[in-house]
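Step one of this worksheet: look at the structure below.
What you see is part of a larger complex, with each chain still in position.
Order as written gives the chain letters A, B and C; numbering starts at 1 within each chain.
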Amino acid sequence: RAVAQDKVSVGVFPISSSLPYFVALERGFFKEQNIAPEMTRLMGGPPNVAAMMTNQIEVSAVLVTLEGLNADVKKPGVAMYIAMHSQTKVWKMEQFVVRNGFKAETIADLKGARLMSAPGPANVNTAKAILAKNGLKEGDYTIDQLDMGQHVNAMTAGTFDGGYTLEPSASMMIKAGVARSLEAGLIAKYILGDEAADAYAAGCAMTSEFIQKRPEVARHFAAAWSKAIDFINKNPDEARKYLAKNTFTPDNVVDMVPMLGYVMVGDMTPKQIADLQKFADFGNSIGVVPEKLDVTKVLQKL
Amino acid sequence: MAGAQPAASIELTDNAREAARRTAPHVTIRGLTKRFSDATIYDNFDFDIPRGKLMSVFGPNGCGKSTLINMIAGLFPVDAGEILFDGQPLSQIKFGYVFQNYREAMFPWLRAFDNIAYPLRVMGVPKAERITRVEKIVAGLNVKIDLNLYPYQMSGGQQQLVSIMRALIVEPEILFLDEPFSALDYEMTLFMREQLQRIFVETSTTTVLVSHDLEEAVYLSDRILLLSRHPARAVEFVHYDAPRPRTPGTMSEADFISTKAHCLEIFQREVRKG
Amino acid sequence: MKRLQGLLPFVGVAVLLAVWSLTVWARVVDPVLLPSPIATFRAMWIGMTSGKLGVDFLKTVERTVYSTAIAAVIAIPLGILLGSSEKVYRSVEFLIDFFRSTPASAMFPLFLVLFGVGDRTKISVAAFGAALVILFNVAYGVMNARKTRILAARVMGASRLRVLWDVMLLESLPQTFVGLRNGVSLALVIVVVAEMFIGSTDGLGQRVFEAQQLFDMPDMYAAIFAAGALGYGLNLLFLTIERRFVHWSGK
């Protein structure tokens, strides 16, 4: 019985965090739910948010939390998270690196260093906050934000001594032998104040218009997503393979790029929600999220 | 009866109007003033260009001859005064115009043939007719130029010839010729004078000719306007009414010689003044 | 001699390759960051023959051609019209200079909203950018046209519109071609940038971005080289057309 599949337009920023999308797609989880996703590549937060605001996409496969929350302040309900991606010491994402040959063992040793940072006020302020927690005042170092595409370049060329970078750039520079990681899981440790906390820096979001107008389809989509997350958590090594062709992850680091802690919103514990709230409050304190926001308002259990 | 009267009167008026039109000046210039930066070229200048006459303008370099016909043709704005055609302020008149800088007035993207045909194209004459008319005028003037050349591939004289043909092809209402023969060779100059006279005799087109060749000016003209240095005044408006067609023989007639001498005398007096 | 002249364009290529090789050879730049021409051309060859580069190349060509065509169709008549009256041009000059000076990438969000996430946005941003440059050049060409020819046409009874079409259009042709060549290059640049920063599944920009993210320098330079060569090719096309039609420049 051939039934027309439900089309869902999905904005995908093809970085490693969007892995669940590709797993769901390639392992047929969407098909099982009778969903035909229509993918649009959209690079980064602003195009994704703009596309959601104008209902050009219904789902954003990976939307940076602070950007999503910001959008929700500006236009409530534009980005409802159905799943979150946690980054911790294990599920490495953000980290401080130094170039080989630069004498530093801890973040505190970065005094006097020329640093780079992942771009955007959220990243820069996070980096500064982490440095501050390690006893470095502004002026003890210089920091320039730099487009992610330039991070490996810059470390290779020795333009910087080190900096605050993200995966897979970190793995790539380590693999290339130009830098080493000082510490990862920084947000959890220094921002949330708990090494064991989950730093939910990104997640998968839907527009509330989509949820309201096509609740069934949204539920099916979430089911497929959930199944993909399960698969990743159970078979990380097999899941990794889907990074290679679909995302900006070089073949030679596919095996070493860390996974993220993917979780459906419905499966989050109260502690985890509290961690998210704390992160949101941090965003507010550095001015990236203009208002204090109750995060449960933007979490959608499906 | 009461109804017939107006009709007759209108008819009469029409006739009268027509007669008046024939003798009234073609172009009336009143209170014309033109200044360039600090030089006053015309200052409250009045003049009538007679209808159906060939008129020459003769005057020293820089007195304002080109400026005058440019203003009449509406190409330069006037600072004050008015220029009327048949008493009307302006109208869609068909001008024929040979520019003094004929070279720059050609369209370099058109071959000579198409340059000549251009005014016809503007008038919406269909292509076939354009071709016949250009061929006719070229044959009539007995011109031996390769009309497939672009203007910049032609010699100065050839360009000027093309420019003259372009002006004549439309059968204009008024013809302005600003030193039209200055680059033509000896033979061609004589020939073109005859052609101009022939066309004038045939069509009685109001013609304004600027020339520095006094013999040529007198030979061709019914009237010669002698201008002073600027601010230009009409020093004299000489009549020369020798019957047409005039021939080279005309130039040895007493009337011609005396007219020419008279013009020259006035011209030299005026030029030496300033 | 004639045969040698055909080789002239390759002097430029040779110079580029020589400087490039020298830079790599003298290790001015880390070879990981700037691969050798040979490595780049190998990547290009593989990409063009068996990889995705060929497809991406064609996609970018398509988008660039569309946007240039749209830009030309809009900007040339408009430029002539605006240029024919200096006053009118001065009154819209603010808009033209304003948008010419605004990065296309800053316009992306707006165009994204107006034209959606697909090809239409990329083509329309590029067309917008190129149109401004073409418009500017055409209007300038018309404003600097030789006055005598315009006067000559007017005195022959040509209407304003005819003068525009028969004289100003042709007078401004050399400048129009400058504009077209600037425009096509800009359209290409914007298309590539849009492919990089709005997001796309194909096109040279996406290739550059991906290679950059993957730190695959030979691939990246192969894609950049393809873009540059494409730009030269499109310029050459206009140059050829110009040489055919504008035989009178400087005469």
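Quick note on the criterion: a contact is a pair of C-beta atoms (placed from the backbone, for glycine too) under 8 Å apart; a residue touches a chain by one contact, two chains touch by 3 or more.
Keep in mind it's a predicted model, so treat the numbers as computed, not measured.
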Complete complex composition as a label formula, though a single copy of each is shown: A x1, B x2, C x2
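In the analysis below, only the chains that are shown with their structure count from here on.
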Topology of the chain contact graph, where touching chains are joined (line, ring, star, complete, other): line
Centroid comparison with chain C (C-alpha atoms), farthest chain: B
Core chain by centroid distance, with centroids computed from Cα atoms only: C
Rounded Å distance between chain A and chain B, as computed from the means of their C-alpha atoms: 83
Centre-to-centre distance between chain C and chain A (centres being mean Cα positions), rounded to whole Å: 37
Two or more partner chains touched - positions in chain C: none
Touch list for chain C against partner chain B, complex: 146, 148-149, 151-158, 162, 166-167, 170, 173, 246-248, 251
Residue numbers on chain B that touch chain C, as the complex places them: 70, 73-75, 92, 94-95, 97, 99, 101, 104-109, 118-119, 122-123, 150-152, 166, 170
Sites on chain A touched by chain C in the complex: 11, 13, 39-43, 46-47, 50-51, 53-54, 56-57, 148-150, 152-153, 156-157, 172, 176, 248-250
